[in-house]
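Apart from one protein chain that is not included, each protein chain of the complex appears where it belongs.
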Amino acid sequence: MNKTYMTVWASMALAAVAGCSTGGSGVDYDKLAADVTKASFQDKNIVKVSALTQDENMAACSAANVAGKPLDEAQAKAIEAAALKTIRFPADGKFLGDWKEGEKIAQSGRGMTWSDDAKTVNGGNCYNCHQIDKKEISYGTIGPSLYNYGKLRGVTDPNAEAAKAMVEYTWGKLWNSQAYNACSMMPRAGHKGVMNEQQLKHIMALLLDPKSPVNQ
Amino acid sequence: MKTRLVISAVLMAAATTGAQAQDAAAAGIAKFREMLADGNPAELFEMKGEELWKQKRGPKNASLEQCDLGLGPGVVQGAFVQLPRYFADTKRVQDLETRLVTCMETLQGFNAEEIARTPFLKGEKETLAALATWIGGLSKDMRFAVPQKHEAEKTMYEVGKRLFFARGGSHDFSCASCHGADNTRIRLQDLPNLTKNPGDGVGFAAWPAYRISNSQMWTMQHRLNDCYRQQRFPEPKWGSDATIALSVYMGVNANGAASIVPALKR
Amino acid sequence: MNNTRRTVIKTTSALGTLVALGLVTQQQAMAAVDRAAFDVKSIADAIKAIGGTAANSDQVSVVSPDIAENGAVVPVGATSNIPNTTEIYLLVEKNPTPLAAGFIVPAGTEASVQTRLKMGQSTNVVAVVKADGKLFSATKETKVTLGGCGG
Partner (left out) sequence: MADPMRIRANNKDGVTEVRVLMSHPMESGVRKDASGALVPAKYITDLDATHNGKTVLKAMFSGAVSQNPFLSFKFKGGAKGEKVAVKWVDNKGESRTDEATIA
């Protein structure tokens, strides 16, 4: 075992002793957890320990989960407002790409793990959590079903003015899911650079193109 | 009003067909697992583990038969469902695997650091997987009773809980992203809710397990390592406090659940 | 070692070449189907190599799941109710070489075997049996799903 590791262990043992004398209270478990994290993880290939540094939103959402309580409303609103500002619409104003490409991206769960390399094309991981095209029976249920996503929302022509709000919302949700739900479990695909603009357009088409199998 | 009614009807129809397809697929997977239940290749590893426990090995040419897994030297049956726990000799909370390495070091003279560095499925890590499979199997059907008496055990639980919910990495995932709610699945795989007792033989009560997707025997350390890989986190060091703390958190939550180890997994 | 479970009686090492080679030849000589049938690329040609064409029969059943959670280990078996069944073959239509396993069933052994096969994709699984020199078959489709996080 390496030295850092032993040091942290020693500090934990000390904390435990202190815990005994104070009847278990007064131990800063958050601090201990941070120390343990620092001592326990190591860089591996393309994934560096710096990836564990949380931004404020993630720290707040994680703490709320530990406490088993939702964020207070003001904090949630602040997170959503800040997230909304991060959203960047496509430079050329075109929101939809090719749904066939979108399906391929939705199917793939590759990219950004330590067994991928920097050249791996990132997948969207979409089917891991969502039902999308009904032909794919192997889909997850962590997120809601997206089957008939556009159809159920009345999108018959994604370029029409009537569809604008729904198209922009969907883009925003993919770019930074926290803009609409402070502690959304969905990756912030655009914001964190998981998907590029072109990939997001393809996924948009999968969800909103009336010709996409999703809307049949 | 009328449109809204139509939309809700469509929504309901979609939900119904979706649920039916899901049921058929889930039933199909359940049937598949049932067909595989007889003849779990993990039995091959149990045989090997038993032999390795009794065999004189290492620089000291000794067996592991005097190893204390928490219930006294040489007591194997029942030890698995009471781990991780605090050990006074090492002054550490240890899981089955790190405890076994302590025994391999003290009784057999192996180099613990070297074993920790060895990749999964290779060399003494392979030995460890076979030992853990056999030891786990001797507590089959017994109920988890992971202790929370020593202050260090309680501390580890609290730290483990925080690690479980810590979101990070490129995808903002935490352990809870997949294992924090009831009745969810990734693709077709059911996901146990590990924030509470997920039931007999699921989650913590199912590892070590033989994985059919790669025909490998995976220990809990290996399972955690690969969860973190898919979580897009950096690598947890083998046997590190983070892995032990998470095991304590999951183990204590699973108290009362019966072990089915060694299990058969996708 | 638990002796009631099993007893090891003999092990030939990898390099016990002469004995082992002799053994291989001996087993091949006793095999009902030429080893080359396992290298055939299409299911029709594989059945031809087994001995001609097979008639579909409801007296043959092939066991394979509707859905496989993973293609690496799929439980597959076959049972024949046709008297004098002497051979059973398991074929996976979409595998690069469809013939996966063959069994010789002596008198006194039930014409029923279970094993586990690899399947690269969703496919038909075919059981072919030989009884009184004639071939009979049964077919079942198995869907191979993509499981896990796909990473």
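Letters A, B and C name the chains as they come in the text, with residue numbers starting at 1 for each one.
Definition applied: a residue touches a chain if its C-beta (ideal position, glycine included) is under 8 Å from a C-beta of that chain, and two chains touch if they have at least 3 such contacts.
This one's a predicted model, so the numbers in the text were calculated from it and none came from an experiment.
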{"item": "Visible chains that the absent chain touches, using the contact criterion stated earlier", "value": "B, C"}
{"item": "Residue of C:Thr97, C:Ser122 or C:Thr139 in touch with the missing chain, whole complex considered", "value": "C:Thr97"}
{"item": "Selected from C:Gln59, C:Ser112 or C:Thr139 as touching the chain missing from the view", "value": "C:Ser112"}
{"item": "Chain B residues touching the omitted chain (full complex)", "value": "38-39, 41, 43-44, 47-48, 212, 215"}
{"item": "Touch residues of chain C, complete complex, unshown partner", "value": "4-14, 16-17, 20-21, 23-24, 27-28, 30-31, 33, 35, 38, 72-74, 77, 92, 95-97, 99-106, 108-110, 112-118"}
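In this text, only the chains that are shown with their structure count from here on.
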{"item": "Distance between chain centroids, defined by C-alpha means - chain B, chain C (Å)", "value": "34"}
{"item": "Length of the line joining the C-alpha centres of chain A and chain B, rounded to whole Å", "value": "25"}
{"item": "Cα-centroid distance, chain A relative to chain C, in whole angstrom", "value": "46"}
{"item": "Contacts with 2+ other chains: residues of chain C", "value": "67, 143, 145-151"}
{"item": "Contacts with two or more other chains, residues of chain B listed in rising order", "value": "25, 186-188, 229-230"}
{"item": "List of chain B residues in touch with chain A within their complex", "value": "7, 10-11, 14-15, 17-18, 21-22, 25, 91-92, 112-113, 116, 150-152, 154-155, 158-159, 161-163, 165-174, 176-178, 180-181, 183-188, 191, 229-230, 232-237, 239-243, 245"}
{"item": "Of all residues in chain A, those that touch chain B in their complex", "value": "1-2, 5, 8-9, 12-13, 15-17, 19-20, 24, 27, 29-30, 32-33, 36-37, 39-44, 47-49, 51-54, 58, 61-62, 65-66, 112-115, 125, 127-129, 131, 134, 137-142, 145, 147-148, 151-152, 154, 185, 187-188, 192-194"}
{"item": "Touching residues (chain side chain C, partner chain B) in the complex", "value": "1-2, 5, 63, 65-70, 72-73, 75, 116, 143, 145-151"}
